[in-house]
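A single protein chain has been omitted from the complex, and every remaining protein chain is retained in its original position.
Now for subunit A:
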Amino acid sequence: MVMRGMYKPAGLAALLLAATSLSAPAPAWAADTVKVGVLQSLTGTMAISEVTVKNAEILAIEEINAGGGVLGKKIEPVVEDGASDPAIFAQKATKLVQDGGVVTVFGGWTSASRKAMLPVFQKLKSLLWYSVQFEGNECSPNIMYSGAQPNQQILPALQWAVEKGYKSYFLIGSDYVFPRTANLILKKHIDADKLKVAGEEYVPLGGTDFSAVIAKVQAAKPDIIFSTLNGDSNVSFFKQMAAAGLPSAKLPVMSFSIGEQEAVAMGPSLVEGSYAAWNYFQSLDGAANKKFVAAYQAKFGAGAAVTDPMVHGYVDVYAWKAAVEKTGSFDPEKVRAAAVALDYLDTAMGKVKFAANQSLVQTGYIGQLDPTGQFKIIWQSKGTIDPDPYDPLVFPGKKCPAS
């Protein structure tokens, strides 16, 4: 793993560089089009998740073009491959903004890719729309964070669990920045609620052996497990939990990285009955969601699963359009100012708007997986939740520079 991880991105990078330098288009500045960047991993380990976000963003662009475009211009998407490698994300972001003439970029999934792109957008004074839930503790004026802040996904899940009467929590995560920060926040809040953290365990990304972790779970006897495991590790975890006689029916698991797509990939029967917290589920009611799911499945296949980050990517494009039309300009600085002054948008995930700190005001939902890989929505927050990048218990006194 370690070896492969080192060589493959480098090799891919070389190939991609060769390919793009050959096909670099002449800067065509047609008067009736405006270019935007779409930068997701189309190859490598993250491609599974990011290709579908790219699909949703392209779908929004096509819909807008079919409806006449923005300010009378057709949107021309320039798609680039971040290749699951933060360094390539930074490189491609520079290429898009500096040489490609795009007015804004939609993209990124991992926090590592976002952190790598951040200085590029700050230096070039451009704007990135980031659509994935993340750990907070960051607030750049050059990024629009539509994915959930910790207080819109993790804390609502805790609130639900507390309401259900769970007293003892076991935290399991992959070993990188998001799970570590998420669990730091959870621990502070569990302590503040006078409840018990029964244990906290980390497994390296891609790890397959959960025997010791499960032994510790059995010894600690928690009421519920909060899991920030990511990727294939989830399959090993759920299989070994079932083998040890602890299916979700016996010991509930709340996951923060399993959506409709992951559930199908893992085999829905394996994860049936476990819980997830998101700001969108494919099974949500509402005309806007029905319309979005129908449009997506018409283009990408009848059974195609739709997930939270995809919808955020889709909404980002529409929010950008609304902001451009409000300010009457494509200038990133003006678009940013207009975006945070927009009124509520009626979207597939309900009413949302951007707050002054450039994160999305949105609703938190808890869903329980059924045997088909869809979620039954069992809880939702009372109204929308204002985004807070800096949890007051963990980062006291820290504030966004913009607000």
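One rule holds in what follows: contacts are C-beta pairs under 8 Å (C-beta built on N, C-alpha and C of every residue); 3 or more make two chains touch, one makes a residue touch a chain; residues count from 1.
Following the convention adopted for this analysis, contacts and distances are computed from a predicted model.
A.B. asks: If you look up the hidden chain in UniProt, what protein name do you find among "Metallopeptidase TldD-related protein", "Urea ABC transporter permease subunit UrtB", "Amidohydrolase" or "Molybdopterin converting factor subunit 1"?
C.D. replies: Record says "Urea ABC transporter permease subunit UrtB".
A.B. asks: Among A:Q98, A:Q218 or A:T372, single out the residue that touches the unshown chain.
C.D. replies: Reading the full complex, the residue touching the unseen chain is A:Q218.
A.B. asks: In the complete assembly, which of A:G267, A:G328, A:P371 or A:P392 touches the absent chain?
C.D. replies: Residue touching the absent chain, from the options given: A:G267.
A.B. asks: Determine which one of A:D99, A:D175 or A:D191 touches the chain that has been left out.
C.D. replies: Checking the options A:D99, A:D175 or A:D191, the one contacting the hidden chain is A:D175.
A.B. asks: Could you pull out which residues of subunit A are in touch with the chain that's been left out?
C.D. replies: Touching the chain left out of view, subunit A contributes residues 1-4, 45, 47-48, 175, 201-204, 206-209, 211-213, 215-216, 218-219, 221, 232, 235-236, 239-240, 242-245, 261, 264-267, 269-270.
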